[in-house]
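The complex appears here minus one protein chain, its other protein chains still in place.
Read from first to last, the chains carry the letters A and B; within each, the first residue is number 1.
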Amino acid sequence: MTGWPTGLASPSWGGDYNPEQWPEHVWKQDVELMRRAGVNLVSVGIFAWARLEVADNRFDFGWLDQVLDLLHDGGIRVCLANATASPPPWLTGANPDLLPVRADGVRLSHGSRQEYCPTSPVYRDRAIALTEKIALRYGEHPALAAWHVNNEYGCHVSRCYCDRCAGVFRDWLRARYDLDGLNRAWGTDFWSQHYSSWDQVLPPRVTPTLPNPGQVLDFARFCSDALLDLFCAERDVLSELTPDVPVTTNFMANWTFKALNYWHWAAEVDFVSNDHYTRADDPERHIELALSADLVRGLSRGEPWLLMEQSTSAVNWQPRNFAKLAGEMRRNSYSHLARGADGTLFFQWRQSRAGAERFHSAMLPHAGEDTKVFREVTQVGEEYGRLAELVGSTVDAQVALVYDFESAWAAEQPAHPVAFDYYATVLGLYKALWQLGVTVDVVPPSADLTGYRLVVVPALYQVTDDEARWLEDYVRAGGHALVTWFSGIADENSRVRLGGYPGAFRDLLGVRVEEFFPLAEGDTAKLTGGLSASYWSELLHANGCEVVSSYVDGPLDGVPAVTRNVFGEGVAWYLATTLDADSAVTVLSDVLAGAGVTPIVSAPPGVEVVRRRGERISWLVAINHTGADVVLPVEGVELISGVDTAGGLPVPAGGVAVVREV
Amino acid sequence: MTGWPTGLASPSWGGDYNPEQWPEHVWKQDVELMRRAGVNLVSVGIFAWARLEVADNRFDFGWLDQVLDLLHDGGIRVCLANATASPPPWLTGANPDLLPVRADGVRLSHGSRQEYCPTSPVYRDRAIALTEKIALRYGEHPALAAWHVNNEYGCHVSRCYCDRCAGVFRDWLRARYDLDGLNRAWGTDFWSQHYSSWDQVLPPRVTPTLPNPGQVLDFARFCSDALLDLFCAERDVLSELTPDVPVTTNFMANWTFKALNYWHWAAEVDFVSNDHYTRADDPERHIELALSADLVRGLSRGEPWLLMEQSTSAVNWQPRNFAKLAGEMRRNSYSHLARGADGTLFFQWRQSRAGAERFHSAMLPHAGEDTKVFREVTQVGEEYGRLAELVGSTVDAQVALVYDFESAWAAEQPAHPVAFDYYATVLGLYKALWQLGVTVDVVPPSADLTGYRLVVVPALYQVTDDEARWLEDYVRAGGHALVTWFSGIADENSRVRLGGYPGAFRDLLGVRVEEFFPLAEGDTAKLTGGLSASYWSELLHANGCEVVSSYVDGPLDGVPAVTRNVFGEGVAWYLATTLDADSAVTVLSDVLAGAGVTPIVSAPPGVEVVRRRGERISWLVAINHTGADVVLPVEGVELISGVDTAGGLPVPAGGVAVVREV
Partner (left out) sequence: MTGWPTGLASPSWGGDYNPEQWPEHVWKQDVELMRRAGVNLVSVGIFAWARLEVADNRFDFGWLDQVLDLLHDGGIRVCLANATASPPPWLTGANPDLLPVRADGVRLSHGSRQEYCPTSPVYRDRAIALTEKIALRYGEHPALAAWHVNNEYGCHVSRCYCDRCAGVFRDWLRARYDLDGLNRAWGTDFWSQHYSSWDQVLPPRVTPTLPNPGQVLDFARFCSDALLDLFCAERDVLSELTPDVPVTTNFMANWTFKALNYWHWAAEVDFVSNDHYTRADDPERHIELALSADLVRGLSRGEPWLLMEQSTSAVNWQPRNFAKLAGEMRRNSYSHLARGADGTLFFQWRQSRAGAERFHSAMLPHAGEDTKVFREVTQVGEEYGRLAELVGSTVDAQVALVYDFESAWAAEQPAHPVAFDYYATVLGLYKALWQLGVTVDVVPPSADLTGYRLVVVPALYQVTDDEARWLEDYVRAGGHALVTWFSGIADENSRVRLGGYPGAFRDLLGVRVEEFFPLAEGDTAKLTGGLSASYWSELLHANGCEVVSSYVDGPLDGVPAVTRNVFGEGVAWYLATTLDADSAVTVLSDVLAGAGVTPIVSAPPGVEVVRRRGERISWLVAINHTGADVVLPVEGVELISGVDTAGGLPVPAGGVAVVREV
């Protein structure tokens, strides 16, 4: 993190603000209500291109001038967009080849959002020109706290298959391979796919049957890079013209999205921001939220980050859009805060009257101020004012969890042993850690693991030789590791590592797997020690490791399923199946105990406690996701109520608490 | 209704007749069997274009001359098609741009049916030329009873996305909006969709994500109008050349279809005709039939109408095509008759040997005359001969039900709180009225409500200000109204009405809803008074209304779900949830009682009774859908048997009766 929105003393509170959707008289009312709700930061202008550049090179900034002045007068800071998220119809209409093309050759139409091909020079030139205009006009505006570039890159169009993209893809490949190298990397000797000249190489468009896995993987990498290149070009304009104003773009590091390698992106923003929406039909959606937040903190290398979007209540894009229950948005906000967010904003301030998202909740609902939602918004806004001291602090964790976007791209391809969901697999394991009250830092492969007692490695399907060595070195030097099935299977081109699975980690784990035995839908495997599992099993041989648990029936009767290997000074565990939730807690509990990891505080199940640490003091944030009041053995001052917790910290059912520890 | 097929004394009985599929010797046999089956009206030539205009401008009318003469000799009247339903291959082959284009740009091929773009000038010119030929040749033919124009407009191709349609769509819009007005109506300030010139405006083709709701809604309106314009052009030829021959086209006002606004269409036909097919896997399919029939009578403004198509038994296009049970087709026919049809025809007379519909049942099955089907056909045909006195009578109803095709187009769009089916929602409420023995008239928004004791308003999602006022005026003057959730939400451009739901009806109902709480699939909400509900709930505040029933558990514990508001001289009920079937009957029973509505006759559940009324006398049509014989307290003469019902009217299990009331 090289920057933070300026002028903010306490945690940020606010949301996307789209005044262009409303008549002028509403703007004053907005500022007044924002003040009442404790709002201190809003994101303005994200989809305003068509209203700022109303026709080719004809600009109208008057309304935005007025809005920014009003906000500034109200003491509200602005994260100002460069407004390039969606090109206006006059631009796409005049330049149809700016529109993206699907794998089947269909060119998309305007009338929605994000209708641009990532490699279009026309789009890029016009986006840069607009960014320049905005930077020049508002770079000195006193309300300006940060720049917000574009919006949710790749959300709907992460991959374009047009001929121009094909050419840029070839350039990207040529920077990495010679033609022989490409043929080797993609294994083109399979199915007569050998390329004899560069011009034969294409994106993975629709084909008769399965595509080439290496081609698909590299195209995913290219598409992430192509958008990142676009971001950098937009950012550079701003960084050059206003070097003191930090720049961000909102990521979607969560269960809904996987098209971008955010480890690369995070290096290019001045501060990390993220969008997060809970999955309304998941009763454990607060745990997925925690994983997302930890992942974002990882992207931010431990530094505070900004939740750029969440929802106050229902969204509009799930199968059924359930409302959040009373208190749920408050708990969501504190969970993000606990896990390193120095601010939590919403999409959006005022619920739209028209357009495709008018049934997405907002801070100020259609029904106005006299609502459950606006009251809860106002309550938390007020509370955030008392939490200024947390700003800038970091989060304590003893466990690292390895997260790899490219393993998702490689492992989720078709024609694998089973249909596979990388994020869901990581989340399954994460839930056990959450239940055990352990905070984890999410790290990329090859991260510095100094200080972590345990590293958890779920389904790290593709690894380079260096990455494999990195994990061995960590354990050899005394670290503890827990590796799960479908790790180390392939190299960075999705070519299988030979000699038995999990290829890259056989030595580390002291195992050799000769064959995968996926389980049928609904089938359960029984293991020794009262454990049970599903989805996956393997014909595994202990090769020096200790067998912790084995199958007790079925075709793998007696075969090890959980193993533990002393390796150098450290210990490496292997989970060769998908343990059921309770069994995962049982095994993880042993793994943690062995590594000397203890929960932050002894709390009942369902009560989330995370420690933030400043230079001299520390805080505990507690969120009670259960229906029962609890009292935690915590000493200090509860900041929301101002009460001393001497006799223990009461956290009411569904409530939260923030304690400055003594 | 400004006309009726001429020369028919009793209710019409017959079907589509496609002699071009059969050799000449079959035609005579057909006429003979038709006479045996009581057939008095057939529809001829619907798909005969390729056999009448065998090549470009080369005609062959000889076979049709012969068929019409044969029918006339047999005393059978003809509803003659202008034969434009499907252009022949020579026409589409020579004019590929006559073929329709999908939203993804794919141009459809011939080889099926209805392969024309609604705005194609070539198609229109050739269709008009053919119509003229036919009108000139057969306008004076003595068998001619009416004209049948085209067929099931829009059934398969209601929307074409070609460039020509884009242009005509723009013209349609320009007749309604200036560019500023269009931008306001569609809310184009959302997602940077502002149009700066007309040529940027397109149909809603495939886009990266959600389309603009206003654009989609207006395109639906345009597509209905574009086809209506085509119909009028075809009709005008006929009306001009043969002013005394009534013109119709067959609607599909039923559960299967929603692309046309038939309220507009009904104004353009000389008499209303409709196609209806039961949904074989629905045990209550006879109630859906009743709703469809009431809707068609509504379209016909209470005047008699013609059922142009139903099936004698199985169709060929449902997932499994179940046969109708013995007696079912007879009951279906009488239900239509009871609800205002002055004739019930079939697709088709003789089951096809070849082609895509050869497994669709017909009056004369593949297996011939010695069949359950042909016997039942003959029976009903014979019975209809005794029911001549019913022809021209109307139907009694005290309740109006508001039906709005445009609310379906607006409310069924994506990104709403839940996936929504307008027709199914209306049907859910209608079933309670049917169970309670109450006949309803279906009316459009803003209809004249004089004489109705109650108006039922299900899910009237989009309303103009005038329409909202219309309902208020009705209740204020003493009317009773029952409004359900998702009514009054939006204006005519699908822009949400602010200040709390149901925007347009908050005052009328005395409620304010601040947030929607859809229920999960399979969840049930308990309400006071022993009621239960599912699918939907709302965070509702009583604002002057009386609370009839409230939730007794869950997140909305204590929140009102059913309310009753005295408004002016009248009463307005609100259903804020989807009541289960029994609960709906309970609540509707109170609503009806309050409005002074009583069933036509006291009949056991499952026995349908409807009154038709002539100038001086009236008739009751009773259909027993149960497995038990019943006796109804009805006095008069049963017309099928000729028996006096003095001691009560027996209606056998699965049977029917028609009584001239004393």
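Going forward, a contact is a pair of C-beta atoms (placed from the backbone, for glycine too) under 8 Å apart; a residue touches a chain by one contact, two chains touch by 3 or more.
Given the structure is predicted, the values throughout are model-derived calculations rather than measurements.
Considering the full assembly, A:517 is the residue among A:517, A:551, A:574 or A:619 that touches the omitted chain.
Only one residue in the set B:20, B:236 or B:661 touches the chain that does not appear here, and it is B:20. Residue B:321 is the one among B:256, B:321, B:528 or B:626 that touches the chain not shown.
The chain not shown here is touched by just one of B:27, B:90 or B:198, and that residue is B:90.
By the touch criterion stated above, the residues of chain A touching the omitted chain are 104-105, 186-197, 199-202, 204-215, 415-419, 493-496, 498-501, 512-518, 520-521, 539, 555. For chain B, the list of residues touching the undisplayed chain reads 18, 20-21, 47-51, 54-55, 83, 85-90, 93, 100, 106-115, 155-157, 281, 313-314, 316-317, 319-323, 325-326, 351-359, 361, 365-368, 370-373.
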